[in-house]
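Yeah, one chain of the complex is gone here, protein chain that is, but the others are all in their spots.
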């Protein structure tokens, strides 16, 4: 249950912690206190009287809920503000292939407005015999390339044992779709203070995604963003996955974490990446994460879905234009109206 | 197989018809001749020499294919141009409720740029005990309301026996999602020359949709548009269906028929209709079809997803703005580049 | 709401009909009266006192519900008893191809315990250019073949205009999966007294299926059976559809109509038909409907999934053996225990 208090009623907050802290999870956000597993009847008179509002239907992912934390989370990294009124472009190669190559891709990304450089050094491949990434060397190249262009690094960590090592190089952890419910890994990144991009699993419901964020938040890390990268449906002949663009406004209603669109994995084919990316922007996403490559035919992985530099420029220009157009109209009012 | 000829090579067209017409379906579009069920070896020497190009991998839905008909279909009704470079807004109540009400909704639709008035007089309801529509009276009201505001009528026909009667009132037939593979009905509207909006079935693949269009085209009616209204997936807790926005560029690549987005049925809840509609526009849809109501709480059907007039104004304004923004950039070139 | 009365309380039944019949749908089954759209407060004192039990949470498909009709429906045709403790084998070719061929298939079906001969004369094909069936001639052949072996005929009707004609030849109408929500067709067969096999649509939920049965029951025809033939999921590489065997006990709990398994369309490939059919029997299905062909490679349609006579014999022998094994154990008690 969530107890909403008057601003700065520190006394009741301390009372509630003392009262319930030993036996229950208690979370505090400003003037809101969430106590897991109690009902209004468990409150004492003083607590009940101090309450401005009692919210008893609370989702399992309470810390991620707008009911507990109404305002947007804005994640601050060295070079980016992600969430709220901001729009963030993130781009880079699927795999880090070499220092020279990732540096070149960083320059393309940066030139088109990206502040985050993505790239994989540990790759979750369907077959154990496929290229598995350059490992720590890849992370070093990625870091160097990002630093050269004053960008943040976004890269996948696949394993809780690797969290410490990857943390040395990255500004944002990516948790891949296949690991969305790898709870050991979620707990491990939850103990760091490095922002996390959690990719929605291929068949994860909205509630599943929110519960997965809570595994991170439970460790104390609230710098979480959620990425939609397409779900699995009955039709995958022409696109790799089905992009569920509706999840953008749905998640924005339910949670305060920024929602990012990954049109590359959703589309799976270059020709569909731009329309899907623009659809995500028009639906209100806080950013895009896009795979780019100057020579897709020879990419180490996922070449079929990588945009070439000029294609990425087209997407980026239109994406920023749509975002600007929507921002100049009263979008925020609508949101408040929900 | 498709035989591409020189422009105006009427002689070879006639030869091909004579040669294959008795035993095969033969379709002609400008300088392209499709003959079902033959291979290059079945052509005689003169035919083979006259061919500029031979295309042997042809989808079952040949008349709908870009391979047979490369340029966009533009549907002309009295008040609308649908497809190609045009953008069409279509709006109205889910059910026609009364003459006064549908007329009021027509004025709202028209004031915000709609040229097509939608409204249901025969309703395909999940339960036989739910409101089934006003029937022919509803059609009369709809026609009157549309005429008053110089709009086209779009309404559902559920039954091949009703085609003739509905044809007296409508400018565009709607085939509902549940009837997408009601082949008797598809054949019946295929014998008219009234444009048809075919709604994608809840679990219809892209190929299923294209094959369904072919049932209409086989009857001689080529004024077909396809509407995406959300598909059925594993997650329908927060939205009624999952809008598959990726189908817009996929269909535009494969077929020349206009693709329309119905964000109302996809969302199922008012608050998500506008982001979904805008996503559809940004992905390149040729139009939107939107349910509106001035008093959704008392709508005869589907009130939960109807936009109120001011909400519809917001959607329409932004939709036209995004379309204009994209049109002023080189969208067509991209398409050609595919 | 359902009002359960004492046995033979005809007086209250008549009272309820008089009281509510003008404004509400009222259905009576033995000592149970269902009145749509009322609550307990709408009953008068006498009615309330006469009630043994009031059930207010009633599914939309009330006549199909076990709450309204607790005992199993057993459908009686000339040669078969379908439902209840009975087990029915139905088999035949996908398409009726000729009198000779369908007669041969009837002999195979009969020899292995089938009492129902299936065969398509009107075929719902994905493409309009595929073989569409022999039409009324096919029906005649099917009827002759069935009569020769004292079997019932089961054949698809695709169109409400055809109901009368097909009725002249068939003992059981089949409504195909694509037409499961073709409400005009459902209403048309609902006005006959010929049993109906309703095939579950590819993406129909259990509630959708039950609501579709209600369109038939609403017309007065209660001789309904439901066939599971596989649903559409994300994986259709090795089987044509995903057989949802769990729907057998789920439907048996919710409805009194017999549930039949169609392993042929679920599997799509001969080698998987037998295991799927046996799974259906073990789950408690009231029967199987199986496609058979003596020369599958040259079948007019769906040859890939047709069992050859010796394969069908294996399936049928094992199916009857499993059914017998389960029947000799206390299956009914379990059911009662639910």
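Going by the order they are written in, the chains are A, B and C; count residues from 1 in each one.
What we mean here is this: contacts are C-beta pairs under 8 Å (C-beta built on N, C-alpha and C of every residue); 3 or more make two chains touch, one makes a residue touch a chain.
The structure presented is a predicted model; accordingly, all values stated were derived computationally and were not measured.
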| item | value |
| --- | --- |
| Given A:155, A:179, A:252 or A:286, the one touching the chain that is not displayed | A:179 |
| Contacting the left-out chain in the complete assembly, out of B:233, B:252, B:270 or B:286 | B:233 |
| Hidden partner chain, touching residue among A:53, A:147 or A:161 | A:161 |
| Missing-chain contacts mapped onto chain A | 25, 36-37, 60-61, 124-129, 158-161, 178-179, 181-185, 187, 201-203, 207-208, 211, 214-215, 218, 232 |
| Touching residues (missing chain, whole complex) on chain C | 203, 205-207, 231, 233-235, 237-239, 242-246, 248-250, 253-254, 266-267, 271-272, 274-276, 278-284, 314, 317-318, 321-322, 325-326, 329-330, 334, 338 |
| Positions on chain B where the hidden chain makes contact | 203, 232-234, 236 |
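What we mean here is this: only the chains that are shown with their structure count from here on.
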| item | value |
| --- | --- |
| Centroid comparison with chain A (C-alpha atoms), farthest chain | C |
| Distance from chain B to chain A - Cα centre to Cα centre, in angstrom | 36 |
| For chain C, residues contacting two or more additional chains | 203, 232 |
